[in-house]
Every structure is written in structure tokens, then in C-alpha cells.
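Removed from the display is one protein chain of the complex; every other protein chain stays in position.
Moving on to chain A:
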Amino acid sequence: MSSSSYSSSPCAACKFLRRKCMPDCIFAPYFPPEEPQKFANVHKIFGASNVSKLLNEVPTFQREDAVNSLAYEAEARLKDPVYGCVGAISVLQRQVITLQRELDATNANLFRYAYNEMPPLRPPQPPPPLAAGQSSAFCYPYQWNDPSDEDNERSSGGNM
């Protein structure tokens, strides 16, 4: 290894994996040696090979965003092994629902005032109770349809 021809130190990934950091290392631009924990987290949750495959499928100009999102998800999963970053999604989704209800109620009051009526005071209604099939208070906002089956996630109890 001609270390004299390389002025930069190996990236955090190659340092962690204890391998030579080549010039065309896919991790080098996104895992600087000053942030070793970033790659350590990503490697622990997703694995280096999976991250490498993911980055290869993404255009070059979007790879930094992809790495940052993976780093965020990995850190969230380490902090909360059960829910990871999906916990934050659930909380935010409920917040959106609550705000939307409050806004609807306030708009209704405004409509009544616009026609010179006294609005009855209605406190914002609480969120509906969980359905029988829901095991937790989680609210998954996005529906994902598995094209290979008809019953999407029903057997696994997911509500996605």
C-alpha cells in the first residue's frame, strides 16, 4: 500500500471493517472518519453489504440523502428496538389527526359566527378507541399492498 500517495485517511466504514479504503470506495464520501458512530450504527442494524447494495441502486446525487436517512433509522432502531423510527411516525400521525379535528371544529365555529350565531361550546373529541384487531396505539399512515397476495398483512396482524 503506497500510503504516501493517499493524503486522506480511510473512511469510517473501511476503518470499522478493517480493510483498505480504495479510491472508489462507495462509503467514503458519506462516512467520514470523523463520524465513526454513524457507520457503526448503520452496520449494526442494516449491515454493510445491504447498505452498499442500496446505495448502488440510488443515483449518485441522492446517495448522501439515502445514507443520512439510513443513519437516522439505524439510530432510532438502536434507541427503540421495538418500534424504531416508526414510533415517531405514529406519534406524528396522531398529532395530525388531532389537529385536523380541532381545525374542523374551529372552522365550524367560525362559520356560525359569520352568520351571527352563538356557537355551542364543543370540546375537541378524543381519538376513537382502538379497534379489536389493533394491538397497540400505533397508527401506520401508509398503506402498502403486497402484489403477490390479496390479504395484505392481515394474517400477520399488521395494519399498513
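Keep in mind that, in the parts below, a contact is a pair of C-beta atoms (placed from the backbone, for glycine too) under 8 Å apart; a residue touches a chain by one contact, two chains touch by 3 or more; residues count from 1.
The criterion applied here is as follows: contacts and distances are computed from a predicted model.
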item: Options "T-complex protein 1 subunit zeta", "LOB domain-containing protein 27 isoform X2", "Response regulatory domain-containing protein" or "Ubiquinone biosynthesis protein": UniProt name of the undisplayed chain; value: "LOB domain-containing protein 27 isoform X2"
item: Hidden partner interface residues of chain A, rising order; value: 44-47, 49-50, 53-54, 57-58, 62, 65-66, 68-70, 72-73, 77, 81-89, 92-93, 95-96, 99-100, 102-103, 106-107, 109-110, 113-114, 116, 118, 121, 123-124, 135-136, 138, 140-142, 144, 146-149, 153, 155-158, 160
